[in-house]
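Presented below is the structure to which this report refers.
Apart from one protein chain that is not included, each protein chain of the complex appears where it belongs.
Letters A and B mark the chains in the order given here, with residues in each chain numbered from 1 onward.
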Amino acid sequence: MAVHPTALIASGAEVAKDAEIGPYTIVHANVRIAEGARIGSHCELGVPSALAEGRPLVIGEGALIRSHSVFYEGSRFGPGLVTGHRVTVREKTEAGSAFQIGTLSDIQGHCTIGDHVRTHSNVHIGQHSEVGNFVWIFPYVVLTNDPHPPSEVMKGVTVGDFAVIATMVTVLPGIVIGEGAVIGASSLVSKDVAAHRIVAGVPARDRGATSSIQLQDGSGRPAYPWTSHFQRGYPSELTEKWIAEATSFAQRHGAP
Amino acid sequence: MAVHPTALIASGAEVAKDAEIGPYTIVHANVRIAEGARIGSHCELGVPSALAEGRPLVIGEGALIRSHSVFYEGSRFGPGLVTGHRVTVREKTEAGSAFQIGTLSDIQGHCTIGDHVRTHSNVHIGQHSEVGNFVWIFPYVVLTNDPHPPSEVMKGVTVGDFAVIATMVTVLPGIVIGEGAVIGASSLVSKDVAAHRIVAGVPARDRGATSSIQLQDGSGRPAYPWTSHFQRGYPSELTEKWIAEATSFAQRHGAP
Partner (left out) sequence: MAVHPTALIASGAEVAKDAEIGPYTIVHANVRIAEGARIGSHCELGVPSALAEGRPLVIGEGALIRSHSVFYEGSRFGPGLVTGHRVTVREKTEAGSAFQIGTLSDIQGHCTIGDHVRTHSNVHIGQHSEVGNFVWIFPYVVLTNDPHPPSEVMKGVTVGDFAVIATMVTVLPGIVIGEGAVIGASSLVSKDVAAHRIVAGVPARDRGATSSIQLQDGSGRPAYPWTSHFQRGYPSELTEKWIAEATSFAQRHGAP
């Protein structure tokens, strides 16, 4: 365990022997950190909270948590968690494998996140959000949950697999975004979005099928599903399948 | 005084004996912290600044300031201040009791905040803002102040008591938001808003009386004034009055 001498590790914390923990970082008692973790400087992990109801903070294998991040106790992350700097994650966040959380993002807890979800910087995920697998969320997006704030009524947002939410979007409470849907930048999503549709505007309106967007690389290929052309950082067993699917699609539709 | 051994407390700082101060936190000299305060880790309180004109940072009784927060000298907070993580508060912020400041919020100073104001995460309050009592401000809201930036003309926003500003709203300089008004998400507020009206859109337009919004809890009751159904965390002498008012209103109007 390569723990910097200034790191403060509470007795009771279970930290894998090979974990690296940076200077001035605090690890509270109710924390389990698996093998291969690298925790940056100035973090605070396992902040005690009654809302966690005694559950530990569990960080899966191979995590990379960058500096100044804060995680409460009572959340669980699969292997391959990667964060930017200064992320905040509150209690009862349940996330699958390879969750990437951008710098300054704020996960409010009481939410579920699938596998291979990636948020860019400064994303706010409200309580009771349900985010599927392979979802992309870009900067300054807010998933809300209160239909008439302030109130005790909480209706989380549901985001389908492979959906993409572009920059500066607000998604209203209880909205369901379908699989593979694309939300344009600076939109307010006030109605459910069907699978593989594009919506944009304030309020967001239907702008056509996602397959109508052309990739701007001169190839003439469609930009969605994005799995046909973007594979960076995903496991090869997945990307081989994605490439095969894209080839098959192109052959069926006569694309180059 | 439960001060962590790594906390750096300048001589001259007046910190109540029972205050807790977390690891790696810095308290500068020109600071007064009252009884019952809990200050998290990695904070910096009382940052010296010529703009403070020598005034101290005064934190009232029972404050909870979460980690990585930065407060300048020259501001004053009533009892019951609660902050999220990484808040920034600049000089000459004058706030009443029970101010709650969400994670990542940025209070630019030279502003006044009433009693029981609550901001959610990532709220930006520009200089010369005047925020009333019992105001709610949701994530990614910006109160601006310069009508033609950059300039030396500063016109702060005024927000009336019990008003609610939903997520991702920009309020233009000099705008007055009336008592109990509700601003819809993703709006640009470019005209004054009358009391108890809803506005929404870019630019925001009138959408009716706040009383026309129905509470989505199956009760058929109106969602506003929100004091009729939301009392969490307010003192009981207030909430008893709010409940009595709501009951009286319902009896007069024949609601259940």
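Note that contacts are C-beta pairs under 8 Å (C-beta built on N, C-alpha and C of every residue); 3 or more make two chains touch, one makes a residue touch a chain.
Quick caveat: nothing in here was measured; it's all calculated off a predicted structure.
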{"item": "Contact partner of the left-out chain, one of B:Ala37, B:Met168, B:Val199 or B:Leu215", "value": "B:Met168"}
{"item": "Contacting the left-out chain in the complete assembly, out of A:Leu64, A:Ala185 or A:Ala209", "value": "A:Ala185"}
{"item": "Residue touching the undisplayed chain, where the options are B:Leu57, B:Val142 or B:Val199", "value": "B:Val142"}
{"item": "Residues in subunit B touching the chain absent from view", "value": "6, 8, 24, 26, 42, 44, 47, 68, 70, 86, 88, 104, 106, 108, 122, 124, 140, 142, 144, 147-153, 155, 168, 170, 172, 186-188, 202"}
{"item": "Absent-chain interface as seen on subunit A, which is shown", "value": "6, 23-24, 40-42, 67-68, 84-86, 103-104, 118, 121-122, 136, 138-140, 164, 166-168, 185-186, 201-202, 213, 215-217, 223-224, 226, 229-230, 232"}
